[in-house]
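This structure is in structure tokens; I'll ask about it shortly.
Only one protein chain is missing from this complex, and each of the others stays in its spot.
Which chain is which? They are A, B and C, in the order written, and residues in each are numbered from 1.
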């Protein structure tokens, strides 16, 4: 009992630390938007309108990090034990999340630039998200396969979640590939993915969860 | 019991994450104030005095974010359940809060500029606060109408709170409109609003709360 | 019971939020130190040595904020109730704490400058700390006089603490005055004050506390 209790609080501290990194990374996004410099009778409002790629990048990244936070937090509520590999995978995953403000600033600066610049910026941006998704999926697969999950969780639920994350990861990789064909399509897919992952989980796991509860109650 | 317990801790994690974003956004305000560069025998104290719009913006935004934090935190103590819409509305609300350092820096740079620059800066600033107030009110209305509130809360208290937030939102929108007539009046209204919302809640809800307690005790 | 429990958790959330602001303000200090730009065969090590006022400012401010955090946290453990005035005083106090990175950067840039620049920078720095100390003392006096303190705390202990904070506040004001006579002496006093306030509390309160415990046990 003592040992498992100690390990549970072990995931608790990983969760608290990760939540801190998410909250800071999401709030740091704003400092990448510089105040425009206008002099004399130049119009400030026009200059502010020209900054639209900065606002777009801010909004997309905020939504993406918020969604990733919600999913990371939900998954860690099912993980009841941790080990050094999980800790290491989580640090690498957070390294990707905390990196997001950089490609966001890149996007803001070059989205309205030349074709090469726009393609590069969107590719680096979607590539960062794809690598983040890869490490998130690795983290989840490791936890699921190495029995770090709370044993009372329904295996059907776990499998539905795994499908969800692997599928999401493939779509992020698709967004990266799309960047070279159509940067706009790549960004649109990223927004759709963030909106999907913030929405309720698919019926599969929900049903499974309900079944489990019924069996517990019955 | 398990299900409702799980959902309560669900609002707990939203609250902790939101508190983190508030604390970071409020503390980041200072890095938008750049140290003045003076050379040779130029007076440093004069240059520091010229930075007064930066200090003013810092103080107003600190007060505003502090007040918004206090109100957000108080409201989430009444919300006992969460769902994906609430989570999404809260992320969009936080996106507005975390955006505040940008219009604050704009205000600092252009408050002592030409008329067009001052009007634009104050309009963007008060507009950001108005949009923030709109999402805060939406969040509250959604929670109140979709039964996410703790059932033991007096309905009279809820109605008084709703009136308070809708009224506050309208005043923030008024501050935005005022920016085009008189930027100074717009800022003055914003300061007054922050001071009102940090003060005790109006007699209505207080009385209602007292009544509830008495009935619980009696 | 419910009411007092609610109020206790009320000070808990003020404490958590304040701790967040302290942790962020102290960690933001580093971003005010810019990496020196050297070109060609210029010596990087010499340029780094020339940055000594930045390191000094970083170390002093880190020590000061760390000490203020420890004292703020200790005092809030005695405060068991909160009201809107306390909340407001605490926001203004945090506004001072979060402001510290700015005068620290000023100090770093102008400590090795002309006499006027050095005097101004040290005066702004020590003045900020003096104002911070004034609001900390106001916060404490308000809590102590308006019965927001845990009733089991020995009145002798409270009086010893009040003496300690009023005395500390006067010494910070002295440091501000000293800045105009000798900037070096002003900074030296600030370092000494930080070291004193991180050291154990004076015998008075300790004795009082011990007495209380004995009487509780006996």
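Going forward, contacts are C-beta pairs under 8 Å (C-beta built on N, C-alpha and C of every residue); 3 or more make two chains touch, one makes a residue touch a chain.
Remember, predicted model here, so these are calculated numbers, not experimental data.
Among the displayed chains, contact with the absent chain in the complete complex occurs for A, C. Listed residues A:41, A:114 or A:152: the one in touch with the omitted chain is A:114. Across C:14, C:63, C:86 or C:139, the residue that sits in touch with the chain not pictured is C:63. Where chain A meets the omitted chain, the residues involved are 2-3, 13, 16-17, 20-21, 24-25, 28, 31-32, 83-84, 87-88, 91, 94-95, 98-99, 101-102, 105-106, 109-110, 113-114, 116-117, 120-121, 124. Residue-level contact of chain C with the missing chain is found at 19-20, 22-24, 26-31, 33, 35, 38, 40-41, 43-45, 48, 58-59, 62-63, 66-67, 69-70, 73, 198-200, 213.
Going forward, only the chains that are shown with their structure count from here on.
The pairing of chain A with chain B is characterised as different-residue: of all residue numbers used at this interface, under half are used by both copies.
We define each chain's centre as the mean of its Cα atoms; on that basis chain A and chain C are separated by 37 Å. Chain contacts: chain B has residues 20, 24, 28, 31 touching two or more partner chains.
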